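Got a structure for you, written out below as structure tokens; questions coming shortly.
Note that one protein chain of the assembly has been removed; the remaining protein chains are unaltered in position.
Let's look at chain A:
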């Protein structure tokens, strides 16, 4: 039983390390920023999640102390990684104005709200929007 728990903790640590490494390899190898963003936001977050799960299991099952900090850290990381990725992508779009032509159409009179802002008269009286298909 004890052996099984140790095996589980070891597997979680090894998987976490592999995922963190894959995320950083993606950060180096992928061609441009908007694709590079995927490495850290998915793979590295998963790698830290593996290490946190290993730590939680280790302290609960082998040391016999329940620690809640890991849940706090992982919830915090899983909440904040998409937000920071969103901000980085937005700042990148604003830094490189030439990318604006590559953006897909919104299908509405207004363009992307990060460039054009909210439509006129926001709130109660919205201008006519293109009907949805």
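Quick note on the criterion: a residue touches a chain if its C-beta (ideal position, glycine included) is under 8 Å from a C-beta of that chain, and two chains touch if they have at least 3 such contacts; residues count from 1.
Heads up, the rule we're going with is that contacts and distances are computed from a predicted model.
The protein name that UniProt records for the chain not on display, among "NADH dehydrogenase", "Hydrogenase expression/formation protein HypE", "Binding-protein-dependent transport systems inner membrane component" or "K+/H+ antiporter subunit F", is "K+/H+ antiporter subunit F". Within chain A, the residues in touch with the undisplayed chain are 6-7, 9-11, 13-14, 16-18, 20-21, 23-25, 27-28, 33, 36-37, 39-40, 44-45, 47-48, 51-52, 54-55, 58-59, 63, 65, 67, 69-70, 72-73, 76-77, 80-81, 83-84, 87-88, 90-92, 94-96.
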